[in-house]
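This is the structure, below, for whatever I ask next.
Just one protein chain is left out here, and the rest sit where they should.
Now for chain A:
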Amino acid sequence: MSGSTTTQNDAFGASTPGDAPEDTPVINAVGGDWDSVTDEATALHEERIVVNMGPQHPSTHGVLRLILELDGETVTEARAGIGYLHTGIEKNMEFRTWTQGVTFCTRMDYVMPLFNEAAYCLAVEKVLGITDQIPERANVIRVMMMELNRITSHLVALATGGMEMGATTVMTIGFRERERILRIFEMVTGLRMNNSYIRPGGVAQDIPAGCIDAIREMMPLLRKGIGELEALLNENPILKGRTVDVGYLDLTGCIALGVTGPVLRSTGYPHDLRKSEPYCGYETYDFDVPTADTCDAYGRLRIRLDEMYQSMRIVEQAVQRLDDTPGPVMVADKKIAWPAQLAVGSDGQGNSLDHIREIMGESMESLIHHFKLVTEGFRVPPGQAYAAVESPKGELGCHVVSTGGTRPYRAHFRDPSFNNLQAVAAMSEGGAVADVIVAVASIDPVMGGVDR
């Protein structure tokens, strides 16, 4: 059976009328011998070839479809096709209480769940007007978890980026180091990913006993592992050959396209929301914003490596503060605070017996609050708010609108992967096909966040 067919009718192509002349030949490679496909293509004597790379492709960083127009090995036009991982999270959140929303939005960009939760909760707290009432300890825990999460996200960015360029050792080291942090996440939240840990008003529960020691024990190992990644990458001639001056996008381009995060900082512009619009008390931590002035994939890689060290600096400071400042981790307002007090026993994890004694045996008022908060949730006064956090990929914003009910009227996310992805065309047109992979990897889009 012949593996390819030349037809006039492109079943998989774009259906935009006038996009291509009616008689454009289409070659569908559906198995068979590749030689016969190329023979057919050569026989046409066509110079302009459009190739669909993805959505099922090992090096497009997820279910991303890249529509490349090629002239030989040179990309003359590149377009990103998205939507293959659309999950309707934003819409679903309109049918859930404000607290339940956390469990949904944490699944958007699954590599940085805690940032999704933080952006959403900060926005909700802004509409509620309780931003100042969030307990200090809750903020420190949020910062610590977010910075650990930033390291895992950058590790995945380097790991998958390395794998896409054929460097499997980078991948294995990246995931090996990430595992250390995921264990901490499991210890604190009970889940390795999609944690649903940050809640409107604070965090779900305090860090467990022994957690601080575990983090302190982990940090030197992590530092060593990231050092190994650096040794593998920083001056590696092959890597530099693949990344230096590849995926070029200067400051003007970044600003015009709304690009943020490491891509923007690789142009030398030290834009970081943790510095420019601090939240969760970031202004009280000591850290630097690494930049590069190369505007290319190599600069972004170096920035990610440097940011991991900065995140470790912040984590160390946060851990110290957690040691020094005990206290509540949820707002005091009983009309908002999620009423759970979890404890682990021989029967697993559930509400602590003390809490049970209080709500079922002693305080009718507590029981009523518990019932109301669980069944209908708290009300948020009519209004809207936008809150943004500096996620590993750039500015992650959340815009919530409330009509005064117990559920959002609308919860919209500005996901940095989505905005940054439109830079693919600017970064890869004029370059080689192989450079498209590097350009996309340097943006580090996560399709769960792009499509939501």
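Criterion: a contact is a pair of C-beta atoms (placed from the backbone, for glycine too) under 8 Å apart; a residue touches a chain by one contact, two chains touch by 3 or more; residues count from 1.
In this section, contacts and distances are computed from a predicted model.
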| item | value |
| --- | --- |
| Protein name, per the UniProt record, of whichever chain is missing from view ("Molybdopterin synthase subunit MoaE", "3-isopropylmalate dehydratase small subunit", "NADH-quinone oxidoreductase subunit I" or "FAD-binding protein") | "NADH-quinone oxidoreductase subunit I" |
| Of A:T169, A:T284 or A:T403, the residue in touch with the unshown chain | A:T169 |
| Hidden-chain contact residue, picked from the options A:V26, A:L70, A:A340 or A:A432 | A:A340 |
| Absent-chain contact - pick from A:R302, A:R321 or A:K393 | A:R302 |
| Absent-chain contact - pick from A:R48, A:H86 or A:R183 | A:R183 |
| Among A:L191, A:I255 or A:A425, the residue in touch with the chain that has been omitted | A:L191 |
| Selected residue (touches chain absent from view) among A:H57, A:R79, A:R96 or A:H399 | A:R96 |
| Where the missing chain touches chain A, by residue | 95-97, 99-100, 103-104, 107, 169, 173, 176, 179, 183, 186-191, 194, 196, 204, 208, 223-224, 227-228, 231-237, 270, 288-292, 302-303, 306, 309, 313, 338-340, 342, 344-345, 347-353, 356-357, 359-362, 367, 370-371, 374-376, 405-407 |
